[in-house]
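Inspection log for the structure reproduced underneath, given as structure tokens.
Missing here: one protein chain of the complex. Every other protein chain is in place.
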Amino acid sequence: MKKTRIGFFDFTGCEGCQLTVLNLEQDLLEILELVELVEFREVMSEQAGHLDIAFVEGSVCRQQDREQLKKIRQRTDILVALGACADNGGVNALGSDRGPELMCQQVYASHLPHLQTDPPQALSEVVPVDYRVPGCPIDGHEFLAVLQALLLKRQPDLPTFAVCVECKLAEYPCSFDHGEICLGPVTRAGCRAICIDGGDRCRGCRGLIENPRTSPYHRLLEEHGLTVDDILDQYRTFNIGEQKSES
Amino acid sequence: MKIELNHITRIEGHAHLVVDRKQGEIKDCRLEIVESPRFFEAMLKGRHFSDVAPIVARVCGVCSISHTLASLMATEQALGVEPDAKARLLRRLLSFGEIMQSHLLQLYFMAVPDYLGISSIFQLLDSRRELVARALRLKRTANRICEVIGGRPIHPVTTTIGGFSVMPYVSDLKHLRQELVAALPDLEATVELFAGFDFPEFERETEYICLSDPGHYPLHANRFCSSSGLNAAVTDYKKEVEEYLTGYSTAKFARTARGSYMVGPLARFKNNFPRLSPMARKVASALTIDADTINPYHSLKARLVEVVNYVEESIHTIDELLLHGLNGTKPRAVPTGGGQGTAAVEAPRGLLFHSYTYDRNGLLDTADCVIPTAQNLANIETDLKAILPELLDRSDQELTRRLEMLIRSYDPCLSCSTHLLKIDLV
Partner (left out) sequence: MPLEPIFPEQNQNSLWRPVQPAEILRFVHSLLQAYEVVGAQRKRGRIILDQLQDAADLLLEFPPAVHSPKKFLFPNWDQLFRFKLDNNILLEAETTTPPRIIFGMHPCDLHAVKILDDCLFEGETDSAYRAKREATLLVGVDCTPDEYCFCTSLGTDRIAHGFDLFLHRRDGHYLIQSGSERGKQLLYNHAPEVVADAAEAPLPLQIKQCSTRLKFPAETLPALMENAYDDPVWKRLGKDCLGCGSCTLLCPSCYCFNVQDKLEVNLKEGQRIRTWDSCQFDQFAKVSDGENFRSSQSDRQRHRFYRKYKYLWDQHQRTACVGCGRCSRECLSHIEPTEVLNQMFADNLQPERPSAPGIEYQPQMAEIIARKKLSPEDLLFRLRLPEKFTFTPGSFIQISVFGLGEAPFSIASAPDGGREIDLVIRKAGALTQALHRARKGDMIGIRGPFGSGYSIDKMLGQDLLLVAGGRGLIALRSLLLSLLARRRDFGRITLLCAARSIDSMLFREDLLDWHRSGEMDCRFAVNEEENEWGIPSGDISYLFKDLEINSQRTIAAVSGPPGMYRHINPLLFRMGLHDENIYLNLERHMKCGLGKCGKCRINNVCVCECGPIFPYSSIKHLAEAIER
């Protein structure tokens, strides 16, 4: 049976998500038994034609990136956004609210056109994206699960519940008990609450769950002394924004 | 005729190589860094000090730990926080892990294919599976250090102002030590592999700059030095190093008063040869490299020497930590007031500076980072221009291959070097 052809691509990002794939070590060897790795610029010189699955990391910032992405979309059956930058702009979009400064930069950059960029975009703003592996960086196990689902021609299942679940299952101390603001209650689980395990708080790098309970959550943040601006600012670190829906 | 090599493979980040030659003459040769700039400095402005290191880590996936530590140290200096001896040891161990995994990635995945005449290490899965497995095993051990101390190798979670928010478990450190010792046979095999490679003969002396730490192979220090007599405090880096923009690169270049210079494993190796660990020195002689070398391709050998050096240092550091004991997490000090701080670390690719100013409320006002690769870019171009004459008679394919190998020997990290942009109107 012909092996599934997969490839890795990247735009503007830190390449940490692709590195996470390489860090799968022994599991990577097993994966390579099942798939054919046909393109992965960071560690391979080969280039391929048609692909079955393309994993794309990074945000899109310039016209040449957009064109490049469209070409990738054309030569692959399935396109998966790999990591927060590809999924929703991630940390790249952190400066996008700095209107005047950024514009100022762009004014100067007109003297150096090669330095001009547009506000960073998620892949889905340019081409249709089939699936995602969220996080900054992605979780290696989640990547394997998504890949596995695609190999089995199944829909990949991301958790629909919040990081709080993983914290409670693992009995971690709650950040709020230490007076820290945590985005766990509205952020998608799947990372095994690794940041809380490490003594840090959740900054929402995996994006919001489908139906975040924003109203009681904002009330909780206000209880801890945050203003409305503070709360919006929390969402900005990884550009997870605000969703309107609420049950 | 022009040779354009777009999106050079097997390096971190995106760059184009352009060579324009005409009838035996080089008209132009340049390395275009096309990685998109990301304006981290603008992004950090106004952020609370507790958010700065996690955001700045995202500049680079391979050296996120170096950025994190440099950032924390600069912030600590600005706000007047002093990490204790245990925290400093843990940070050293964390850096060892990062540098090891970065070097091993580069050596096995990016460089080895060139010396075996293949296009990627995965081509060896059938014929030399053991080699691929060994590469992954060694990388696993290095990553394990980062996991145990930092929580995960990419974008660590336990690192914080003043030290670490969670201490590693004693049992994990003991297992790690066993793993490091067990890695020695794999390292021997790696040394034998590289000892058998034919490294191109090319020499060009330049200035070699790195941190200086009396008695130690440098890692985290507050002075830096060079092979040309430079000796300064890290806080004075702006007086010694100048960054500038070119018309075709999205990354900044750097120079001292004397011209372009090199940072990285070869610079560290040359400037600190007597301070290498015993095992590392054995490896150096097995690889026939010593402190006098001025062949940039020997950076690869220096990288391998450093891997072994850091393995040995990691074992000693773990022993020291276990003697210290790991009880109690450090209470989180909340510094008040603002300030200015500058710190430097030896990242895998060389000297990394972070410099910040904070306002009274602990919010970041200005940030400046000088990236190792950015410091090397001028040197890379100079090397390319110097090596080209000897390659003029080669085929296009051979020419580009040799130039790529040269670029790869520097292990450039281009995501880092295009992290931020400060444009001065000229």
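Letters A and B mark the chains in the order given here, with residues in each chain numbered from 1 onward.
Here, contacts are C-beta pairs under 8 Å (C-beta built on N, C-alpha and C of every residue); 3 or more make two chains touch, one makes a residue touch a chain.
No experiment lies behind these values; they were computed from the predicted model shown.
**Q** When the whole complex is taken into account, which chains on show are touched by the absent chain?
**A** A
**Q** Looking at A:Q64, A:Q148 or A:T227, which makes contact with the chain not pictured?
**A** Once the missing chain is taken into account, the touching residue is A:Q148.
**Q** Out of A:Q64, A:T160 or A:T227, point to the residue that touches the absent chain in the complete complex.
**A** In the complete complex, the chain left out is touched by residue A:T160.
**Q** When the complex is taken as a whole, what residues of chain A touch the one chain not shown?
**A** Within chain A, the residues touching the omitted chain are 27, 30-31, 33-34, 144, 148, 151-152, 160-162, 164-165, 168-169, 171-174, 176, 185, 210-211, 213, 215-217, 219-220, 247.
The rule we apply is simple: only the chains that are shown with their structure count from here on.
**Q** Report, in whole Å, the distance between the mean C-alpha point of chain A and the mean C-alpha point of chain B.
**A** About 25 Å separates the centre of chain A from that of chain B.
**Q** Quick one: in the complex, what on chain B touches chain A?
**A** Those in contact with chain A are residues 7, 9-13, 34-40, 42-43, 45, 51, 54-55, 58-62, 64, 105, 109-110, 113, 119-122, 125, 132-133, 136-137, 139-140, 143, 150-158, 160, 164-166, 245, 247-250, 329, 415, 421, 423, 425.
**Q** Which positions of chain A touch chain B when the two form their complex?
**A** Chain A residues touching chain B: 11-20, 22-23, 25-26, 28-29, 32, 37, 40-46, 61-62, 64-65, 90-92, 94-95, 98, 101-102, 105, 108-109, 111-112, 114-115, 117, 120, 136-137, 194-195, 197-200, 203, 237.
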